[in-house]
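First the structure, then my questions, so here it is.
With one protein chain held back, the other chains of the complex are shown just where they sit.
Chain IDs A and B follow the sequence of writing; residue 1 opens each chain.
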Amino acid sequence: MDGITAGNLKMVFGDFVAVRDVSFEVAAGEFVTLLGPSGCGKTTLLKMISGFLTPTGGTIHLSGVDVTRTPPEKRDTALCFQSYALFPHLSVLENLEFGLRQKRVPPAERRQRLDAVIDNLDLALHLGKLPNQLSGGQQQRVALGRALVMRPNVILFDEPLSNLDAKLRDQVRIEIRRIQRDFGLTAIYVTHDQAEALAMSDRVFVMNGGKIEQADTPEELYSAPKTSFVADFIGSANVLEADVTSTNGNGDVELSTPLGPLKANSGAPPMGRKVKICWRPEHADLTATGENRLSARVTHRAFQGHFTDLHLDDGGNGYRIQTNQPSIREGDTVTFSLRSDQIVLLEALA
Amino acid sequence: MTLRKWLLVLSLLTPGIGLIVAFIGVAVYIAAAQSFGYYNLAGESSFSLEFWDRMLDRKVFSRAVMYSIYIGVISAFLSVAFAYPLAIWLRKPFPGSLAIGAMLKAPLLVHGLVVAFLFINVISYHGILNQLLQGIGLWDEPHRLQNDRNAIGVLILQTWKNMPFALLLLTGAVQSISDDVLNAARDLGAGSFDRFRKVIAPLTVSAMQAALIIIFIGALADFSFQVIAGPTNRQSLSQLMVFFKDGGRWNDAAVVGVSLMIIAIAGSALLAAVSRIVMRGRIA
């Protein structure tokens, strides 16, 4: 099969375990993002896939072939570096064709592949320039082109947008996704920016402490995080501890929380008697009068345009909600409801 | 720039660069003038081409020119050739790399004359090298290695003394290439030799040129190694110049000195150009 298969990958540096026992599959043509805080092992994982690190244990298959010990120069992967890593002494054109010459692609095909990439990335005007004569965005496009022209089975991105300003980032993000689709590439994309991960990916692997905490579509990650780490890392969430007081066959779960009794029905049974739960600030409904009614005093208000952020205090328990009613002021008391299917049950507490 | 500022800059530069330019300028000027018959300490001073004329005809002169160029070029190439792989090897620190770096740079601390003495001590007729080779049965009798005809002794000394300097320059240049750039070349299919030829060499060419030129000029103008360890039937240009000067023949010494400078400048330009063409080997 095409795509990437990793089995029980492990990487240890001295006494530091960077990646512990990670297994996953990425289908051909899929766009997967590795998301996590710095030190979570995402870059190490990327370096093992590209071949710059040989795993301490486990295997990697690309298109069904075991490449665990194949050096990067012999792997059918292309890596886009965070620093772009353009060759400073070569012109844009020479940078683009470096890999093709290295692989001894015949001139006619070389020409044709280059033209396709130059056209696609709009680089025709810059071919004779040296990298230091280009802007950051242009350098990024050359780096992308240099990887794309190789027509690799797998294209890898190591935080490629972190050196661009916000506006350009949005633009290049769309461009990367378009090209990945057009060329039908399997892509692995490393980032610590959750907005980027949600916007671009078919699936996101959220990593923490050398493990994949959850591998899911962006929508699933947002609406049904499995752990408090994921809930907190993706968007903002109010996480609290709760005792399970009763469950029934319909999936209704009754909880006792510091905010009072709450009812949850998110489809999954609780993982234990004592669990963590979370809910998103934007799910607080100030107009409804249904289940799970809560009220609290506003301690801080931040107007954000299309919504207003409210920090609430309920007898020493602080949390946040979002509302589209800008008229609420600090010191007011608000009352709101939460739908039971929007209260998500997370991991059990020991 | 106001006039006042210019005056300030000029007055600041005078004791430093001013003095350097005056001093070196005068030395070079006197050399050039004496080579054309001026400043004649012994006879009358007037313009004359006869010193150049007679010098260019002398066999000892043309042999000294060839010999000095030989020493300069080979020493420069050998030093750089040894230093390059070492610099690449020491690019990334590893356990023991600091100690190796220090040991390799040790010859920088040892004076050239001391080096020469230590060397002839080892290779002398009854020296340790001769004894060792006899001991293991390779040679039946001691060989005379000192002052060998091909100046291999001088070349060894020059390389020993200059390689650390080339290493110093090249290590800095090689270390300034980012890991990402080398990794990118690897990712695009370049093996170790291609990475050297297509990325490292073109990016370190200026440091290499600097090393080549400085070592070339130093070895070209060598005096002490030549006197102590060089072949006795040849003279280097510096040796020849000192010989004429000691004989009071200042004009002849001047001709040799000016030739030495011309060769130094022309040779440096040539070395720089050749190394650029070879090392910049663009793809293709």
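The rule is short, and it goes like this: contacts are C-beta pairs under 8 Å (C-beta built on N, C-alpha and C of every residue); 3 or more make two chains touch, one makes a residue touch a chain.
The definition used in the following text is that contacts and distances are computed from a predicted model.
When the listed names "Glutamyl-tRNA(Gln) amidotransferase subunit A", "Trehalose transport system permease protein SugB", "Formate dehydrogenase iron-sulfur subunit" or "TIGR04222 domain-containing membrane protein" are checked against UniProt, the chain not shown comes out as "Trehalose transport system permease protein SugB". Every shown chain touched by the omitted chain in the complete complex is listed here: B. Only one of the listed residues, B:71, B:169, B:185 or B:254, touches the absent chain: B:254. Touch with the chain that is not drawn comes from one residue among B:65, B:116, B:145 or B:182, which is B:116.
Not every partner is drawn; the one left out touches chain B at residues 1, 5-6, 8-9, 11-17, 19-21, 23-24, 26-28, 30-31, 34, 39, 41, 89, 94, 96, 99-100, 103-104, 106, 108-114, 116-119, 121-122, 126-128, 131, 142, 160, 214, 217, 220-221, 223-224, 227-228, 238, 241-242, 245, 250, 253-254, 257, 260-261, 264.
Everything below uses one rule, namely that only the chains that are shown with their structure count from here on.
Chain A and chain B have CA centres that are 57 Å apart. Taken together, the chain A residues at the contact with chain B in this complex read 50-52, 71-74, 77-79, 81-90, 94, 97-99, 101-103, 146, 150.
Chain B meets chain A in the complex at residues 178, 180-181, 183-191, 194, 198-199, 202-203, 280, 282-284.
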